[in-house]
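As structure tokens, the structure follows; a few thoughts come after it.
Note that this complex is displayed minus one protein chain, with the remaining chains in position.
Here the chain labels run A and B in written order, and each chain numbers its own residues starting at 1.
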Amino acid sequence: MTNPFRKERKFIGEFLAEWSIRIVASLSIVIIFLIFFFVFREAASLFTTMNVGTANSKTETPAPRSADAQAAAPEQYSAETYGDAPETYGESDGAAEQYNPAVEVEPLPGTNILTPLNMNYPEIYNPETGSLPADINDPTPMGTFSVTEQPLSLWENLTSNVWQPVGVQPKFGMIPLLIGTAKTTVIAILLGAPLGILAAIFTAFFAPARVRNIVKPAIELLAGFPSVVVGFFCLVTVASFIQDNFDNTFRLNALVGGIGLALAVIPIVYAIAEDSLSAVPRTLWEASLALGSTKWQTAYRVMLPAAAPGVFAAVLLGIGRAFGETMIAIMATGNAALNSWSAFAPARTFAATIGSEMGEVVWGSEHYGVLFLLGTILFVVSFSLNAVTELYVKKRLIKRFQGR
Amino acid sequence: MQTFTGHIPYSKKVLGFFAVMVALIATVAILGIIVGMIGDFIIEGGPNITGAFLTEFPRNSNTEGGIFPALIGTTFLVMIMTIMGVPIGTATAIYLSEFAKQDSVFARSVRFAVNTLAGVPSIVFGLFGVGFFVQFLGKGLDNATGSSSFGDGSLLWASATLAVLTLPVVIVSVEEALRAVPRELREASLALGATRWQTIVRVVLPNAVSGILTGSILAVGRGAGEVATILFVGVTYSAEQLPGSITDKFMHLGYHLYVLATQSPDVDKTLPLQYATTLVLLALTFTLNFSAIFVRSRLRRN
Partner (left out) sequence: MAKELQAKIHASAFSVFYRDKQALHSVTLDIPERKVTAFIGPSGCGKSTFLRSINRMNDLVEGVRNEGRMIVDGTDVYDKSVDVVTLRRRIGMVFQKSIPFPKSIYENITYGMTLTERKTKAELDEIVESSLKRSALWEEVKDRLKNSALGLSGGQQQRLCIARAIAVNPDILLMDEPCSALDPISTGKVEELISELKDTYTIVLVTHNMQQAARVSDLTGFFLMGKLIEFDKTRTIFTSPAQKETEDYITGRFG
């Protein structure tokens, strides 16, 4: 007996269409790999072609790949002239929040590089002078610091505390960039996360529906502000406001930049926190109220802890945003690579460094490679933050609310 | 748990008042900043937006004149970006919503990749644009064809880079729209002997058109304001002419503002221009965002 349900038509077109869809869908995965590969590839040139720029007199380690360079690093680091750098760094790390203008800002080592041509808007980047001097409170004179006779190995160079990518002997010390990034990110999160979370609590629990329907889209609107616009607002308005109130030496500084970054962080933190707060089962809210708790007690002591993984994710993604934001960081932080933890001193972040220097870099040069290395770091950090929220936080949320 | 005493102690009341006030103040502060920002731009920039400003080329090294080429450059940029990104994003969304087994490794990897892509800093996309599109694809094309038009930043590569950046926006928005199509419609179609593909083309997609539209508009809104991504892939701060082909360099509103605000010789003098440019850029992105919200709310109502 013949099969009455055999194929009547051939569906080659559909078969192809289906597979094209699958292939296109895999593009997202491919792109992630491509981003990593192509950004890292340019950075990797640093480690493979060592005989460029400063690295031509490398003595001990013969052309180390990145892993070797890392392994060899500790010894080289302490053995070098600036062996006290790690301590200084460690101390100021702890004292990140303490601002001491007397120590931090005043002893400018006789340089006028920090005095820009235009006092209102310190220039962002000057290819003639390189970026701004390294450590404004470092008593060591610049001359002794950079031992020109003995060129640094790549690793030593990267871990030094001078970022001066253009010059006879370019210096790619990432420590000032690290400080600048950490400083602005911390300020942005300290300002942005509480504001975003509190606003989320307000809209999720205290606001009447009519108010919520206005507030929510309004804050989401903030996410639609192009960052160059926020940067401009900080550069012009926020910077003046801060200067009028604090009388700070540098018109553009980490605080102004941090405020700008906070404006970028707030909508993200708000959106995710609000989502996870409203995702907490309403029964919990009612049960708590039925037990005699007040609304605010329930909101802060029951609902907020219940949504903690989501709020945590919100803050993590907020950090990622502040960390990777470029235009605001270029325009509002003063963009000088200083070794100062002061909120009122300029700062230069990883992203801003790429953004402001990539345009003028010599293709394929060591500087070019270092900028791509910074890009690789940005990518890896944002990837990790996302992976943590995806793989860990979401699981926790699902467990908590669905008991799986 | 405290026992019921009939009234809440005074100290608790005060604490509760503060707990609510703090949340309220935070909300008001955020809204205040938003309103302040928009107000600042409108007051300072509004009077400077004239017909001439919108239709003239900049003059005297960007210190006078208008923003016409930047406006056109931005428009071209997002148009080409849309043409490149929306089909890919839509196809991915169709895969995720119609074909993927939800817990298959591949589907989960695609989802993870999309989420990751959404979190990659825009400057990294910029580097990717340089490393992949310009250096690898462009130079490769040039070597293969013997031309010399692809191996440098251009409208084409900037659009491609932006298309990658906005891909997650499109995917998320289209997938949401596809998921809003009732399962019953799909089943009815399949039960009538339609193939999966016929069901998608004839039933699912027509019902998701507004979602695709929303996604595209949102992507355009995001792309139009993005500066860091295009910094090194073809944007220029002054152009004598409008871009004549996709391999030309182009001006861009956001980049124009950046250059005016930070790199022009006399920043103060161009402040009115900066404000006006900001307002135009903001108006453009907001118009796009609002129309996306409008389209989406109509979608949700249906």
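Convention: a residue touches a chain if its C-beta (ideal position, glycine included) is under 8 Å from a C-beta of that chain, and two chains touch if they have at least 3 such contacts.
Please read all numbers here as calculations on a predicted model, not as lab measurements.
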(request) Please provide the labels of all shown chains that the missing chain touches. (result) A, B
(message) Give me the subunit A residues in contact with the hidden chain, please.
(response) 1, 3-9
(request) Against the chain that's been left off, what residues of subunit B make contact? List them. (result) 101-103, 182, 184-185, 187-195, 198, 202-203, 206-207
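Everything below uses one rule, namely that only the chains that are shown with their structure count from here on.
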(message) Please output the residues of subunit B touching subunit A within their complex, sorted ascending.
(response) 1-2, 4, 8, 12, 15-16, 19-20, 22-27, 29-31, 33-34, 37, 40-41, 88, 91-92, 94-96, 99-100, 106, 109-110, 112-128, 130-132, 135-136, 164, 167-168, 171, 195-198, 221-222, 224-228, 231-232, 254-255, 257-258, 261-263, 267-268, 271, 274, 278, 281-282, 285-286, 289, 293
(request) Can you check the complex and tell me which residues of subunit A touch subunit B? (result) 11, 14, 17-18, 20-22, 24-29, 31-32, 34-35, 38-39, 41-42, 118, 120-121, 123-124, 194-196, 198-199, 201-203, 206-207, 215, 217-219, 221-222, 224-233, 235-237, 263, 266, 270, 291-292, 294-297, 299-300, 317, 320, 323-327, 330-331, 351, 354-355, 358-359, 371-372, 375, 378-379, 382-383, 385-387, 390
